[in-house]
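For this view, one protein chain was removed and the others were kept in their places.
Chain IDs A and B follow the sequence of writing; residue 1 opens each chain.
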Amino acid sequence: MNTARARAAGLLDRGWPVLLLLAAWQVWIVAAHVPPIVAPAPARVFIEVGTNPGLYLAAACATLGVALAGLLIGMTLGIAVAMAIWTTPFAAGALTFPAMLAQSTPLVALLPVIARLLGYGEQTVIAAATAITFLPTFVLVGSGLRATPANAGDLFDVLGSSRLARLVRLALPSAVPSMLVALRLAAANSILAALTAEYLIGTFGLGRLFADAQTQSLTPRAWAAGLIATVLSVAAYEAARRLAVIGERYTL
Amino acid sequence: MKRSAAGPVIGGVLVTALLWELIGRLHAFGSAWAPLSTVIAYACTPANGALLLAAAVRTGSEALAGLVIGSSAGFALASCAVLVPRLARGLDTFASLLNGIPIIAVAGVCALTVPRDGTPVVVATLAAGFMVFVASAAGLAATLAGQRDLFAVLGASRGATYRRLLVPCALPAILDGVRSAAPSAVVGAIIGEWFSAETGLGPLLVSAMQNYAIVQLWAVALTGALLSIAAYALLGCLRAAVGMRFG
Partner (left out) sequence: MRIAGAPPAALIASHQLGIAFQDHALLPWLTVRENIELPFHLAQRTVDVARVDELTALVGLAEFAGARPRQLSGGMRQRVAIARALALRPRILLLDEPFGALDAVTRRQLNIELQRIWWDQRITTVLVTHAIDEAVFLADRVIVMSARPGRIRHDVAIELARPREREILSAPGFHALSDELARALDAA
């Protein structure tokens, strides 16, 4: 009995903002006499999801799928390029400007360009998720590869280590904590990027659902899509955060 | 170090510019890749240049407003978590929630509920706020145990400890957060403009996309990038100045 109570207390401790927001939402609708076309009441949104579970499930899976694909490709590329740079210090300096340029160009500005280059299909959505994942991963893993334990570099020198052994046995394991940070960022960002791309391009997913609902003034549907998207990105972020426990093995 | 580091960076700039130009000229990625020279020529014509500049100023000011409000709110929330520890976990969830709401959804709702000009600023605020909240929370928590013990032994109240120790120590980290949030504020402003504004980089992007104006598309994207870089660089200078005083 006590553990159940403790768990409930813990949940309340963390989750009171959710209840507060729901309550505030309801109060706002009623008190400000908000017309249904502007914003729906919470109950209306839940009914909307409840009566169309298949649609929202399919849309959520579609969005998650492309986001995941983009995340995997982006992280793999980011790690690979960071490793390649590690072996050639000259390239590290040369890449600073292009990397900064790419990082500063808002994805929303790049999206139309990518769409023109790759076509208005799913591949562009995956490319968007890849783009938003690649750069932070590259930067984080790049510095992670250098964050070796104190004197470990000297140790490897004295033990006559080859460059490859240095990369595989020292740099890569040292970079694991930063890979996990990159994963945490990528988890939420790739979903958001996929949504924005779907909104712009029109491929099937929660973003498209939101866009369609907007143009047809189906306000509960628009809010439902937005809400589910929020739940997904928070869940993804939390899941990635749990994985951070792995990182403990790699730090002293 | 400085001398040998400049060479590769300059080399990188030149190679980037060259590749951009060549890929465009040779149509290596199709006709949708505009060569660098074409984009620059486009931007330098008086009419287009003025248009891009005006749009950049508009978006920039919205992003700045959003950054200022968002940073203040993020910092305030993080401070609440420190001053009232009971609320800490909940506030963390709250911030994650706000961050998880897709910006397009926020912009869509704002378009209907907030006065026209306010949407880009509200969206920029949300985009920037979360990053500053995370940076502030981390910065305020990162004081060394020895310094906290000192304040405890000297009998400092929680408020005094906050004012005299935590905030000064956290200032560099907070400004790092503000600097990182600057590009997000620009993105938020642009998306906000998609839904409600007529001027700014957002509408320019949309119209370029709808009219298949390739060169304009690239020019607007480049302008957006330069805006973010400028903001990042300016805040970097501020951060360096503060770092020297408090670091």
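One rule holds in what follows: a residue touches a chain if its C-beta (ideal position, glycine included) is under 8 Å from a C-beta of that chain, and two chains touch if they have at least 3 such contacts.
Please read all numbers here as calculations on a predicted model, not as lab measurements.
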Among displayed chains, the one left out touches A
Which candidate, A:156, A:210 or A:223, sits in contact with the chain we can't see? A:156
Touch with the omitted chain, as defined above, among A:170, A:192, A:206 or A:234: A:170
Among A:5, A:33 or A:249, choose the residue that contacts the chain missing from this document, as touch is defined above. A:249
Where does subunit A touch the missing chain, residue by residue? 149-152, 154-162, 165, 169-170, 173, 176, 249-252
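Here is the rule we use: only the chains that are shown with their structure count from here on.
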Separation of subunit A from subunit B, taking each centre as the mean of its C-alpha atoms, in whole Å: 17
Sort out for me which residues of subunit A touch subunit B in the complex. 13-18, 21, 34, 38-39, 90-98, 100-101, 103-110, 112-113, 115-117, 188, 192, 195-196, 199, 207, 210, 214, 222-223, 225-226, 229-234, 237-238
For the complex, give me every residue of subunit B touching subunit A. 5, 7-9, 11-13, 15-16, 29-30, 32-33, 89-94, 96-97, 99-105, 108-109, 112-113, 183, 186-187, 190-191, 194, 201-202, 205, 208-209, 212, 214, 217-218, 220-222, 224-226, 228-229, 232
